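Sharing a structure below in structure tokens format, with a few things to ask.
Heads up, one of the protein chains got dropped from this complex, but the rest are sitting where they should.
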Amino acid sequence: MTADLSRASLEQGEVLVVERLGGGLLEMVARLPHLAATATPGSFAQLRCGTGTTPLLRRPFSVAWTHDDTCGFVFEAVGAGTRLLSELQPGDPLDSLGPLGHGFTMVNSGSVVCVSGGLGCAPFPLLINELRRRRVEDILVLNGARTAARLYPAERFARPAVPVVAEATDDGTRGHHGSVIDLLVQALGSQPSALYACGPNPMLNAVMRTLLDSGATLPPVLEASLEAPMGCGFGTCLGCALPVLGDGGASVWKLCCTDGPVMSMRDVDWAGVSALPGADVA
Amino acid sequence: MTADLSRASLEQGEVLVVERLGGGLLEMVARLPHLAATATPGSFAQLRCGTGTTPLLRRPFSVAWTHDDTCGFVFEAVGAGTRLLSELQPGDPLDSLGPLGHGFTMVNSGSVVCVSGGLGCAPFPLLINELRRRRVEDILVLNGARTAARLYPAERFARPAVPVVAEATDDGTRGHHGSVIDLLVQALGSQPSALYACGPNPMLNAVMRTLLDSGATLPPVLEASLEAPMGCGFGTCLGCALPVLGDGGASVWKLCCTDGPVMSMRDVDWAGVSALPGADVA
Amino acid sequence: MNERLTGSVDLGRGLVLPNVVGLASGTAGYGFELAQLIDLDRLGALYTKGTTILAREGNPPPRIAETGGGLLNSIGLQNPGVDFVATDYAPRWKDWTIRVIVNIAGGSAEDYVHCVKVLEPIAEVSGIELNISCPNIAHGLDFGRDPEAAARLVAAVRAVTERCVIVKLSPNVTDIVAIARAVEDAGADVVSAVNTYVGRKVHRASGRSVLPFGTGGLSGPAIQPLALAAVASLCEALRIPVIGVGGIVDAASAQDFLTVGATAVQVGTATFVNPETALDVLEGLTKVTA
Partner (left out) sequence: MNERLTGSVDLGRGLVLPNVVGLASGTAGYGFELAQLIDLDRLGALYTKGTTILAREGNPPPRIAETGGGLLNSIGLQNPGVDFVATDYAPRWKDWTIRVIVNIAGGSAEDYVHCVKVLEPIAEVSGIELNISCPNIAHGLDFGRDPEAAARLVAAVRAVTERCVIVKLSPNVTDIVAIARAVEDAGADVVSAVNTYVGRKVHRASGRSVLPFGTGGLSGPAIQPLALAAVASLCEALRIPVIGVGGIVDAASAQDFLTVGATAVQVGTATFVNPETALDVLEGLTKVTA
């Protein structure tokens, strides 16, 4: 089945702001009218990093939020490509291909839990904004990070009204001393109609295990945004395969860029995903 | 015979100014104390262009002049490396290896003619300054370029006192309408003790032919600064070979970076040099 | 305007490409994604993803890794199988003017012959490209590394098709000209070169290889000078046309292949970076030669 790329388009945008949030987190605002007009929750853009041939490939980034003709991206400089992005100045051009990817399934009622680990915060502002538009008000964000400085600021998860954000830090410098996972079980009490998760693979894996172990009935919508190195971002190179459960539980491959990045956590082969090597940043 | 590299050193300098002279010519001033203290007329530095692996190699540039702990370079953006240099901002680091190369032979009396074509102007300010220090005052600069905007400004060939500069432009927009070569024969009348030339190979070739055809006795010191693509700049890669006349007139190779870049015009195999492909700028 | 560069190209047996610029196998799928992003019909040819007798799931992830100016891949020929291509994909190419050339891979001559037979009656298929050089499946390189085996394969395929047969050569050999001469004598109409170079990347955090089977195929600008050397040697030695592929990122790097004698070019990895690269190459060549 061919992916629907009808909204995707190349776009030469302009960097407006690159804000340092602390802890290495950056929030970049760029004028990208097409992307801003067409991105949906969970969409990503393939951003060109630099103009040379090293790094060669574009890099995928979630559309964190849109406002008029601008888009926000939240990232950190982990390797060559993100380092180049972090050095961009206002007025610099930004080459985007997007929106791409299969996004989050929307709900129109009930309570929603968003589980964010580290830079997994990125897709949530756009998601929460859309949920609010659909009159879903009972939204709880569980936001975890290594340390306080790396917690995406609560007030940025949704504007103007800040949602309820429960924070956790590995080093206890803010909120719960430990992992977001610890906050999860309690959150399930509200019998959420949807749980959305984004973060490092080990965290996503832990979320799924915790849900199953808790014995609680799984939320009808249970989705995670996953990552894979991407060659093209539009379903052509077949390079971004991720293991999902096929018929009879055998592991088959689905494409992160078009079948995902958002996938039903029920379908993902978590053992397979956990076995993948972490991104080897250079 | 091993080249003397005792003065050459790696140095992390700092860009102070990148001045646009017009016509695409740029003059860059950088704080490079070691290079400033040790460069001699005809010396060059291997400058790193950018920090990545494309362009991979350093690029050679004549030390145009030195002042206290700063050095001047005159260049234009012709390809990937020089483009990166042209984008440098004051305060940016500049990675230099130098001084390198065999420079001009000095004279202490008589009159001197300097023949400059286009960016061939680069080595002359340092040369003229040294000649002046040696009380050589009768210095004539023949400066040619495609068009007026590309003529290196006369007052920059020597400070404070401007030398006599006769200008020629291919399009006649300033000075003699034609080539510097046309001005050469007349200049030879002064029986110069030295003639120094720097510019594109075809021009250098024409200078030599004109001298020979003129029947005038050749100046005792008759030298040109030549160019070749350089791998290392310090005599190790053997990549910068240039054809010179060996015993019996057969063509042998000498290294531009250590036997040159300044060579006696009597020794160069001008037919061989003229046959070389021009730099293929990308 | 120089017809050679931007006019149509006759590769023989009725295969005439509208222009010299094509999309390399495995970097354009079967065309359906790119058709949504660019105007495919302005290009000369689309070489499909390597297609096999049976559907293949492909290799486990990670399947790609980036290197300086290059891309390592170990896709493992994920494809829906030749029957599905013939029945479900081909009809969707019906109204396309871009020539669709199906790239075929297999483990035995019988596999290739079967695939070619299946495609023979399909009008939407304009030609066949035999991938005898895929480094990412077991035995994937045997045909590409042995002149006799390559010749036998081509002869077998030649016997069952009237279509233009392009043989995609591997650069991972001592003497690519020897392989090419063998397939030329066996009846190949065209050769395309090069496929990817065997490369490896170490996952520095773990010390293991990034790719599941250790090595993968290197493509992208890093290999352009190597591909250019291979293509130049083929153009000197062969009578049949040579299609140049490897590291093309713009009109100038494509022009290099035409300069050394290639009849047409394919743009691969660069399409991932910018889906419009092949169109830019075509436009650039038109300018260059205007």
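Labels A, B and C are assigned to the chains in the order they are written; within every chain, residues are numbered from 1.
Here is the rule we go by: a contact is a pair of C-beta atoms (placed from the backbone, for glycine too) under 8 Å apart; a residue touches a chain by one contact, two chains touch by 3 or more.
Not measured: the values here are computed from a predicted model.
Among B:P55, B:P99 or B:P219, only B:P55 touches the chain left out of the display.
From the set C:A222, C:V242 or C:L282, the residue in touch with the chain omitted from the display is C:A222, counting the whole complex.
One chain is missing from the display, and on subunit C it is touched by residues 67-70, 72, 145, 172-175, 197-202, 204, 207, 209, 214-215, 218, 221-226, 228-229, 232, 247, 252, 255-256, 259-260. For subunit B, the residues in touch with the chain missing from this view are 2-6, 8-10, 48, 53-58, 97, 228-243, 252-253, 272, 276-278, 280, 282.
Quick note on the criterion: only the chains that are shown with their structure count from here on.
Farthest chain from subunit C (centres taken as the mean of C-alpha atoms): B.
For this pair, subunit A with subunit C, the centres built from the Cα atoms lie 35 Å apart. Look at where the CA atoms of subunit B average out and do the same for subunit C: the two points lie 48 Å apart. Averaging C-alpha coordinates per chain places the centre of subunit A 56 Å away from that of subunit B.
Contact with two or more other chains is made by residues 68-69 of subunit C. Those residues of subunit B in touch with two or more other chains are numbered 53-54.
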